[in-house]
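Heads up, one of the protein chains got dropped from this complex, but the rest are sitting where they should.
Right, subunit A next:
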């Protein structure tokens, strides 16, 4: 085990044993996105029109509301993982990369929370 290059310092230590975690989550959420977004696309095409009355009426039903909430969680999770890869690939400075990833987590969680709250409000008629 050397201490010169970054590869030299980790050589011989073996794997961290969770290298595939991010990769697997990206696939799990991708499968969820596939079904939920096909549902959304088909629902948009099946709605009478996209007026306020039609869309709020549709989202006030339990099943569309639950599916929309799941869609928000699944897509924001997937996007968070995907944008993380972009940042790791294209933001080279360590400090900037860390700041970008912190901001990404804030935006992803805040966005998903806002979306789910809006769906709850529509579904529960507040």
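Following the convention adopted for this analysis, contacts are C-beta pairs under 8 Å (C-beta built on N, C-alpha and C of every residue); 3 or more make two chains touch, one makes a residue touch a chain; residues count from 1.
We take it that contacts and distances are computed from a predicted model.
Trainee: Mind telling me which option in "Succinate dehydrogenase cytochrome b556 subunit", "Biotin-dependent carboxyltransferase family protein", "Cellulose-binding domain protein" or "Carbohydrate ABC transporter permease" is what UniProt lists for the chain we can't see?
Mentor: "Succinate dehydrogenase cytochrome b556 subunit"
Trainee: Touching the absent chain in the whole complex: find that residue among A:25, A:55 or A:91.
Mentor: Of all options in A:25, A:55 or A:91, contact with the hidden chain holds for A:55.
Trainee: Could I get the residues of subunit A that touch the absent chain, sorted low to high?
Mentor: 4-6, 8, 27, 30, 34, 37, 41, 44-45, 50, 52, 55-56, 59, 68, 72, 75-76, 79, 82-83, 86, 94, 111, 114-115, 117-119, 121-122
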